[in-house]
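Taken from a larger complex, these chains appear in their original positions, while the remainder are omitted.
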């Protein structure tokens, strides 16, 4: 593999002096396949399933370290690939077993598809190398672009502008306007950012006293519905972890919350489930769990 | 007499190539010079190899659907000083990869390209459109998504005369066809 083909290099990785946390500039990688191929070539491995399972940990470390620098769209791509890789790795670690149920079959299919997509991507990347070589050659050739000799200039047919004054002005307006990328604005979809992790923190703080509290009073300071939702999701999360007990005597009635874990249990993992996901929704939570529960701390490559 | 006629034809072809500002198709030359296209094509090939043989400062190359004179690569460093700014903007890795997908799969939708590259390609496609290297041509009957193709300028910029000059993908990846055709019908 041509290492220079990857847009990311080892120099993108480093430990920040301040917090000692491991930082990675994932934006230097054009997506999960680019990152995967770079990792594989870094280890001088050929693209095989074994190579994939070998670089899985590093791949996941990259994503974890990337943190907020990924937008949701990018993160999804990376996480989907990470989940499949983990699956692949698990399959290699476990003694080979027969395919038992449909989930296993689905996992196998996902693995094959990932493998095939990676190979396909690599093929196109090699084609891109071909294009690059040609571009380089061509950039060293210059075409003759000089003014017409005066005696021929007179032979030019009379020029047609083909537009009226108004259309011409519109063209000018378009031309002098700074190039703003044409994009459908999604800003209206982004109601203020709400972090479920943050709300879990608030809940822990308030509940750790031990007294039973109603959900109503726990959300009395919330100013938006989204905050209430975030707090509720955080509550469910704490419940799954056995940190709180929930009691609701009648349907749609008051929800009573009580802290059941040890008082000083800061439960550092609790926030990991959401890990700064700004859009608390089901599927993402599940995928984040795959990564978070793996429990690996990022480490320098 | 044949030699003299050829010499005149060669000179005329050379003179026209000398003033054009885009690649000229052999057919256009044939029409202008009132000769058979096949004869012009023959002359073009002869000229190109003559320039090679004489190791001239310029070369004659097929570019896109026509032919055009260029300076020989070897002299690039001398020529560069005379060629003004802005012409050497290189394509990024993302742009080249996206172009490769479009070139091989055209006409192709944005989402197909995105699936192959594993990232959103909206920004790159916009850049390639604005630089005239790809164009939108019709839309996918199933998804309604715009279909993208490479342009003449793409061929010219890369010194290719047709996309058929691209290397075969198959040796790079035995299975690529089956995988790709699978995900083209979601």
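Odds and ends about this structure:
Should a chain be cited, it is by its letter among A and B, assigned in written order, with residues numbered from 1 in that chain.
FYI, a contact is a pair of C-beta atoms (placed from the backbone, for glycine too) under 8 Å apart; a residue touches a chain by one contact, two chains touch by 3 or more.
From a predicted model like this one, the values you see are computed outputs, not experimental measurements.
Each chain type appears once in the view; in the entire file the copy numbers are A x1, B x2.
Please note the rule applied: only the chains that are shown with their structure count from here on.
If each chain is reduced to the centroid of its CA atoms, subunit A and subunit B end up 36 Å from each other.
The part of subunit A that touches subunit B in the complex is made up of residues 5, 7, 30-34, 73-74, 77, 81, 113, 116-117, 119-128, 130-132, 134-135, 137-145, 148-149, 152, 179, 181-183.
Note for the complex: subunit B touches subunit A at residues 18-19, 21, 58-59, 61, 68-73, 76, 79, 83, 88, 90-91, 93-94, 96-97, 99-101, 103-104, 115-120, 122-123, 126, 130, 157-160, 166-167, 169, 172-173, 175-176, 179-180.
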